[in-house]
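One chain of protein is taken out of this complex; the other chains stay put.
Which chain is which? They are A, B and C, in the order written, and residues in each are numbered from 1.
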Amino acid sequence: MSPFAGAQFASPEVIQHAPALLIAAPLTAACVAALSPSARWAWFASLGGALVSLWMALCLAAEVARSGAVSYAVGGFAPPLGIELRLDDLSVFFCLLVSVMGVATSIASASLLRLELPERDHSLMQAGFMLAFTGLLGLTATGDAFNAFVFLEVSSIGTYALVAMGASQDRRALTAAFQYLVMGTIGATLFVIGVGLLYAVTGTLNMADMAERLAASSSDTAAIAGLALITVGLALKAAMFPLHAWLPGAYSAGPTMVVAFLAGTATKVSVYLLIRFLMDVAGGLESAGEGLLTWLIAPMAGIAAIVASVQAVFQTETRRILAYSSIAQIGYVLLGVTSGSVAGLTAALFLLFTHAMIKTVIFLSLGAIDHRGSRLETLAGAGREAPWTIAALALAILGLAGAPFTAGFLAKWRLLGALADDGRIWAVVAIAASSLTALVYCGRILETVLFRTRRPAGATISEASPAALAAIWFLAASSVWYGVDASALYDLARQAAASVMGASP
Amino acid sequence: MSLLLASPELELVFSALLLTLVAGLVVALLAARSVLTCILLMSAFSLTMALWLMTMDAPDVAFTEASVGAGVSTMILLGAALSSTDVIPSLRPGRLWFPAVACLAAFIGMALIVPDLPVFGDPGSPPSAYVGRLYLEQTPHDIGAPNVVTAVLASYRGFDTLGETTVIFAAGVGVLLLLGGQVRSPDAAPEDVSLRASAGSPVLSVAARLLIPIICLYAFYVLAHGEFGAGGGFQAGVILAAALILHALVFGVRETMKALPVGVVRACAALGVLGYAAVGFLAILNGGRFLDYDALLSPVFEAGLPSSHLAGGHHHWGQRIGILAIETGVMLAVASTMTAIFYAFTGRVSRSDAAGAS
Amino acid sequence: MSTEQLLAFVLSLNPGFWVIACAPFALLAQGGFQRSLALIGPPILALLIMLYPPAEVSSGTAVLGFLGLEISLYRTDSLSLIFALGFVLAAVLGGIYSLHRRDRLQDAAGLVYAGAAIAAVFAGDLVTLAVCWELTALASSLLVFASGGRDSLPAGMRYLMMQILSGVLLISGVAMTGLAEGSFILSEIGRLQDGVLVGVFDLDAPGTLLILAAVGIKAGFPLAHTWLQDAYPNTTETGAVVMSAYTTTLAVYVLARGFAGLDALIWIGAVMTIYPIFFAVIENDLRKVLAFSTNNQIGFMVCAVGVGTPLALNGAAAHAVAHIVFKGLLFMAMGAVWMRTGSTRATDLGGLHRTMPFTALFCLIGAASISALPLLSGFASKSMIMSSVHSGEGLMLVWLMLLFASAGVLEHSGIKIPYFAFFSHDSGRRPEEAPFNMLLAMGLSAGLCLSIGMSPAWFYELLPYRDVAREYLVQDLFTLEHILTQLQLLAFAVLAFLLLKRAGLYPPEAPGIILDVDWVWRRGWPLAAGPVRAPLLGVLRSVAAAGRDVLGRVGAMMAEVFSPAGALASRASAVSGAVWAVALLAIVVIISVVSLT
Partner (left out) sequence: MTLALVLTPYVYGLGFFMMAAGLLIALTSRHLIKRLIGLGVFQTSAGVFYILLSKVSGGTAAIRLEADSPAAEALASRLDAAYIAAHGVDGVVYSNPLPHVLILTAIVVGAATLAVGLAIIVRIRETYGTVDFEEISALEARALRDVREDEA
């Protein structure tokens, strides 16, 4: 039972156009932000764009709960001629994820930007942020394979430059951004070649249409190669081990607001596309989709879970620790995705959402307390100077470690349970090993911020601004809430999982 | 624009030969040891590519490839490559073998699937026989524009094009963020070095004064003509940017920036995308779907307009106005973004030169 | 909520959880009184709670549903009680001992550690057990880290890696066992032996082996023991006291609960009692000697668990508690020495009895206890183990091994520790006597040792099989045979030591060529003849060195691979990230195409 069943957030006229407005609103906001004379107006624009998107996402969630998948023919041309925006339970789930993180980042963005960049860059930063936001929302909403490529690039192109803007704090941002650009472009191009191969086989670009036609031509090597290209391309974007090399650099050097938003959304949306293509579009080509999931993604995810966690333990920079932990978490999520059961996919989606919240809180609060030095020691004793922010940070870290009564715990618990039920003991062992290792680095961070006192000279820390605190605490409190009563989020995730698995019986 | 005199099969052979030439240029690129050589090879690659695209019946793409690949890209590459070390040292063989083997294996893997790909030129292949053919059949009824590529680009898949324009805008935002710090106002703009020696030459300046309006006019022609032949907002935008860049080269970036400040350029880029999106919103307000151009004009109003000249006798003023509007938006966004990128690069290059000299 | 309800609620929760819940107060406590209360109050509270278990807890039926599982957070019986008592004692004594330090983080970590250990022995199901098990690992590594020395970070890392490995094995094993059995509740998996739930696990199931491996690491089974010597000497003086009590003892508890009567344990235990002796004798650092001796003592308990008779299990439980007290006492004494002199190397010490008389006295009592001198606690507990092995069928060789090991204990812990630290040749050091709180803790421990040893009756009442214990007390304990055996051993060892000292063959300054090792061997194990001595010593030493070397290398290798500058993260492989994409792609495409055609 969806928590949105029976809810109505807008008039039918608005709801009717919600899929388009979901994407067009932040796009408009990006243009307005670029046009606006002052940083403050740009902030208002981005906030407005994010809020409208969230509103539309809520409308769509309610609509999907009421009447099933929503299809919107852009330009009035029915698919396969026109581009279709298609929102089912799965895409609505990701729309909500992206827009919630977008709103939170946007609220905090003004004060974060003030700490890191000169004011003249703020409006363009907001514009770039809104463009990335648009791209990610477009990715979740579109029902057209090539349109997905376009939105992949919309979200990426701006992001490369945004990450490079971290150079004012850390010059490695530039090389990291270049790395990100090269790998991201290779990933996106592999994706588009893969789409081309599927197009060569089916003659259509609409995903639903493609799925039908693929089912008819079940043993076509071109189609399978296309899926392989798409999988590898998206795995690059999702930072799946061993294709993750771009992520630690980008996360550790980029400006905080960018990293907070990326960490919460970008890789997650790539996972969405992976699910969409491998389990939905390739649903008819069962051997191909399942083969890729079982023999490519699952082992890599298992290795990622362990190796990345151990790597995190050995890092000395705060953000790198977190970056490697993200790679490990992607591993958990993919293990859940590959479990092949509704429960496994549900747990994976649930984990994905809670992890997005947790990571966003962590990165936002690190930025908001003006964590200058990248090294963990510079955070020593931050709890005394910024008690409110650090309290939220500590809650989030506990969630990351999987402490009881946090959403992180519940998510991992469900995932382990689902995997055990499917008899995937090796996956259970991998996640358990990784989680225990996670305790080490989470413990180190907690110990440093709460108990250490000696801090290297020159490292200053200040409490976050009220707006940033509001955003941080909203997410932190939700993550605790979902740790106690997860039913709402869990139901959404289960609905989403069931919609995908139902499509490929 | 096919080669009308050749037989269809010879046409295919000819195009395969041209593609061989393109691939040959890639081989040369692999071996090139100097950045300048690489850039020139890239330019030649794009031009040859454009020729090949003509033989593949893709004049619109050829036009774009020529203007973007051979023109704008080469220019910004040259701008960025100036004053960087020219000779490229080669990688240690130890570092080379893994990538080389991986790429070779990928090539082999892809080669293995060729038997399952559609035969070259096959009219019955799934891509050509299904949606592609539908577009050719439906365009006169739905859109009314003779150039089906434009119809698909601007109307059927107008949402893609909105995304594409956004990508360009995003690139502009990114470049301005990264390099824009120094080119805020014309006074702060550095004296550019590129063609300063000839800046006073009367021949050049007279020629430029004559050429620039003509180029602009051509740009608008390309924009308006997109519906009927090769061309469209994107190509027009690049041409318009070329006119501005010519102005900058002849009269100096400083003069150009005075005439067209960075702030204005940035605003125009945003306005271009905004205009595109606005057409979509307008359609919604008129009761249609997002980007549904048919909804732009009320039926009553449209009936009063003269009928479209195309066969079929349908009235498609909504579509035609919509396409023109969004193509204008595209042109605006592309031209301003290209100009902004040019400003950013030239501003930077001369600044770092000055720093290096002092 | 009325007072009765409140009381009922307090009593119905696992006492260990209350200790953990009190840990935050230790973080906040200001001033001496608050600190002592925060440190010593919780274990006392736990003691009170565990003495009055509600009916459904004692019957083991307090089961609740949690996240779709049936778990039992609190279940008590005589086996749990005796171990919990040991942990409570350790917490109280350790708390008093560390009152002079002002390190709230360590206090809190220590409490969590103690609470988790207590909670673990009262856990009624495998999941709760595994969670508490993990908690002890984490809290204890925090203690290692907290000592803040240069070596403590790498040592803590290595320690943590071992603990994590053990945790992973345990959780995997628990998951497999629980899934196979269809329940995680101990009483549903296991069977009762004379009214006590022991030998829970089905030894043919694959999950059981994983659990055994996990416990083996914690108990320091041979080849998995190195973390002990690595970590203990690297903690603070208080940390070592606390740590010596819980981890290995908890492992013994799990062995007793889950694997009683497993024959392999007899031999593992016997080997465990013997091999540390050689290392302990040649070791110079006295705290490391104690760590080795921990291995040895745990060996006795493991052996007894392997025998698995009621008497043997009584012995294992009794020895576990006695060991907590006397090993704690020895670590306390060494900690006091370390705090006052900054060293625990035999070569640096000597003659400290002049200024640290009380410490010396308490240390002697501890040493006598570990040597199982009659009228001291070790005797009361170890005798049961020896008797049970002696009466076991076909265990003669084991009995001899244990006997030999007892002599070894006497040699390295009973004599070497107090002798080199407090007597020996005068090092010229004149450190202050230990602070009052330390003396108090040591005094209490020493008192306990004496009390258990002199009037074992009250202690035997607490053992898992009370009737068997009573019978043993009356019929066997203070028999001539027992006392004579012990005294003979003692006499031999003292004699050997004195002879060697007199002959100048026991030079503390060059501990690498200790001859007594050889001498003891010839007495206890005639096969090891003279000519083999030097090579054997060499082998032993190189094994020790190799062990350290391997650990060091593993650490370095891991750092080389995983650290920020390591192979996985270096720029070269950052590029290969994209190359990997291409390679993966090629492999996948080729495989799928080939397999299809």
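In this section, contacts are C-beta pairs under 8 Å (C-beta built on N, C-alpha and C of every residue); 3 or more make two chains touch, one makes a residue touch a chain.
Everything numeric in this text was worked out from a predicted model, so none of it was measured.
Put simply, the hidden chain is in touch with A, B, C once you look at the whole complex. In the complete complex, the residue from B:13, B:207, B:259 or B:285 that touches the missing chain is B:13. For chain A, the residues touching the chain absent from view are 146, 150, 153, 157, 160-161, 164, 167, 171-172, 174-175, 177-178, 181-182, 185-186, 188-189, 192-193, 196, 199-200, 205, 316, 375. Counting the whole complex, the residues of chain C in touch with the unshown chain are 564-565, 570-572, 575, 578-579, 582. Interface with the hidden chain, as seen from chain B, comprises residues 1-2, 4, 7-9, 11-13, 15-16, 19-20, 22-23, 26-27, 29-30, 32, 35, 38-39, 42, 45-46, 49, 53, 56-61, 64-65, 68-69, 72-73, 76-77, 80-81, 84-85, 88-91, 95-96, 99-100, 103-104, 106-107, 110-111, 114, 117-125, 127-128, 131-133, 135-137, 139-140, 146-149, 152-153, 157, 160-161, 163-164, 167-168, 170-172, 174-175, 178-179, 228-230, 234, 310-311, 341, 344-345, 348-349, 352.
Heads up, the rule we're going with is that only the chains that are shown with their structure count from here on.
Chain A and chain B have CA centres that are 31 Å apart.
If you average the CA atoms of chain A and of chain C, the two centres end up 45 Å from each other. Taken residue by residue, chain A touches two or more other chains at 221, 225, whereas all remaining positions touch fewer. Residues of chain B in contact with two or more other chains: 109-110, 112-113. By the touch criterion given at the top, residues 109-110, 112-113, 115-118, 125-132, 134-135, 138, 142, 155-160, 162-164, 166-167, 169-171, 173-178, 180-181, 184, 266-267, 269-271, 273-274, 277, 280-281, 284, 288-295 of chain B touch chain A in their complex. For chain A in complex with chain B, the touching residues are 17, 20-21, 24, 27-28, 30-32, 34-35, 72-77, 80-83, 120-121, 124-125, 127-128, 131, 134-135, 138, 144, 146-147, 150-151, 153-154, 157-158, 160-162, 164-165, 197, 199-205, 213, 220-222, 225.
Per the touch definition, chain B reaches chain C in the complex via residues 95, 98-99, 101-103, 105-106, 108-110, 112-113.
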